[in-house]
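For this view, one protein chain was removed and the others were kept in their places.
When the chains are written out, they are named A and B in that same order, and each has its own residue count from 1.
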Amino acid sequence: MPDMSESESSAAPSGALSRDDVAHVAKLALLDLSDAEIDRFTGQLGAVLESAAKLAALDLGDLAPTHHPFGLTNVTRPDEIVPSLDRDIVLAQAPDIEDNRFKTPPALGEDS
Amino acid sequence: MSEQTANTTPGAVAADLPEGWEIVIGLEVHVELNTATKLFCGCPNSFGDEPNTNVCPTCLGLPGSLPVLNDRAVESAMRLGRALNCDVNSSVFSRKNYFYPDQPKDYQVSQYDLPTNTEGHITLADGTRIGIERAHIEEDAGKLNHGGGDGRIHGADYSMADYNRAGVPLVEIVSHPELRSAADARAYVSELRSIVTAVDVSDAKMEEGSMRVDANVSVRPIGSDELRTRCEVKNINSLRSLERAINFEARRHVDLYDNGERPKQETRHWDEEAGRSRSGRSKEDAEDYRYFPEPDLVPLVVTDDDITRLDASLPTMPSARRAQLGEKSGASNDDINLLIERGQDGFALETIDAGADAKRVVVHLINNLSEGHGQLTAASFAAMIRMETGGDLSSTQAKEVLAEMVASGGDPAAIASAKGFEAMDGGELESILDGIIAENPDEWQRFCDGDDKEKKKMQGMFTGQIMKATKGQADGAAVAKLLAQKSAS
Partner (left out) sequence: MTESFQTPSATSIAAGVRDGSQSAADVIDAAIGAVEAREGELNAYNLVLADDARTAAAAIDQKIAAGETVGPLAGVPVAIKDNMCTTGVATTCSSKILEGWVPPYSATVVERLAAAGAVMVGKTNLDEFAMGSSTENSAFGPSKNPHDITKVPGGSSGGSAATVGAGAVPVSLGSDTGGSIRQPASLCGVVGVKPTYGMVSRYGLIAFASSLDQIGPFTTTVADAALVLEVIGGHDPRDSTSIPEPMPNLTEALGKGVDGLRIGIISELSGDPSLGSVEGIAPDVAARAAAAAAALEAAGASIEHVSIPSSVHGLPAYYLIAPAEASSNLARYDGVRYGLRSDGPNALAMNAASRTEGFGEEVKRRIMLGTYALTSGYYDAYYGQAQKVRTLMIDEFNAHYQNFDLLLSPTSPTTAFELDAKTADPMTMYVNDVCTIPSNLTGQPAMSVPFGVGDDGMPVGVQVLAPMMGEATMFRAAAVLEEAARV
């Protein structure tokens, strides 16, 4: 169930990007960054976000966001079967397989 | 089947909460839509095929692939929305970003702040109304198996992904936390299942996973309106599990509070065998899903005309059918629910309207027509019941005639006659009874003068003798009437 409260904050970003912020984001982005990389990114991302802060200061009132420039709506396809891929071709690309499945190191967490 | 009727609870664990506590339950139910193809590609939406055979670039999340929305999935979701009394809105798909090896794109396409269906409700059989917050469209994930270790997820050496299920269309129905008991939760799911099958958007089988229920459970002191820390219980595979899991979880919370502790917000897994839930991923270091509008899809716009068309396409809902049948048949809730679940309520009404005794209609449907009514028509069914209630057929004969009609159709009178089921006239029956009384004078005296218990016992004895003498062709009601008349005279 999505938690709507998450993105309701509309406060302008405050304060500089911290090293901890960068480390947290790296975790979300699934990147193992070295201390040196975290330091470097903290500075570089901070510079980009500083220029982005100018946007945050713009009063755009009730302008709707644009997610798609052409404004198409209701694009669908008929519920008709299209042939699937040949399994051998699909699995040939896999780093590892077992039992015609994609094999990975153990997934932690919940059963699906 | 009895496991799926709303008000029967075999094997349920009693709530057994200490006085002063109540359970607060919200349910998240995922229903797999019965479309021919997946939500965003033309691969078959099919259960039980060889692993990784129903996959293509899109549902495997191959680089460069794009989604295109299945029109029937949208139609089904909106129909279900209206059947759940929801507002059906223009909507936008969003990406929910997280990693799990069953998720081919490492994001799930779902709906977030602009879902298709919002604010509806389900009315339970007892009249309780449970609010529905939303019913949104999303794609399913693939299926993981675990290898090595004991084959379960904990201690597995490796995992294996099959993406046949990835991209199958789902509707997630999220209730408000308005359920107050495990039995109500069960009734809610049962009712939801009836609605889903009535609008024919899913086969909704919990055992096969085409309907999956997660329960958000918390407890609070009665009288309080606070919402305390809840746990989301997953891996619930039957209605019985649902009740057991909720009651276990509620009790666990109360015990924690009683010990001065408090539950932590987390996902827990129900272990049906052990009869307990186990801790899963803690939500304290919850993922940040970074929802944003899916740029590869465009918005869905719904017009008033669409709503009118959807509403016109809906069949009569189970609650209305229940009310109608209850009014006309006077049958018990359990029986009515069973008929609705089997889809026999319409046939029952038709037969009653054709002039058949309502009680007999229900009895025959429940006991003798559980496999469906085959060649039997409502008119011939009604005619057969009229013969039975008019004394032309005994209940044993009626059952036999009915079986024949289900198998091959035909007219009940003709079938009865072909079978040699001639109705016995009253005089013939009386003379047989007189003969039996003559052979059993003491017993007859006990029948006439005995207390209720004795009377009942003797009535059974005489009825049995008459049936034996008539080879079962006597009508039970006529026999009872005759016995009563004769003993009173």
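Following the convention adopted for this analysis, a residue touches a chain if its C-beta (ideal position, glycine included) is under 8 Å from a C-beta of that chain, and two chains touch if they have at least 3 such contacts.
Since the model is a prediction, treat every value here as computed from it, not as a measurement.
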Sole residue of B:33, B:69 or B:483 that reaches the chain not shown, by the stated touch rule: B:69
Omitted-chain contact residue, chosen from B:37, B:53 or B:97: B:97
Subunit B, residues in touch with the chain not shown (by the definition above): 57, 60-69, 95, 97, 99-101, 104-107, 159, 161, 288, 290-292, 295-298
Contact footprint on subunit A, counting only the chain that is left out: 6-13, 17, 21-22, 25-26, 28-33, 37, 41, 44-45, 47-49, 51-52, 54-56, 58, 60, 63-70, 72, 75, 77, 85-86, 89-90, 92-96, 102, 104-108
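Here is the rule we use: only the chains that are shown with their structure count from here on.
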Subunit A and subunit B, separation of their C-alpha mean positions in angstrom: 39
Partner subunit B, residues of subunit A touching it in the complex: 1-2, 4, 6-7, 28, 30, 67-68, 72-85, 87, 90-91, 98-112
Residues of subunit B that touch subunit A when the two form their complex: 28, 35-37, 41-44, 50-57, 60, 68-74, 92, 96, 99-102, 110, 112-113, 141-149, 152-153, 156-163, 172, 174, 216, 234-235, 267, 269, 280-281, 287-291, 293, 295, 297-301
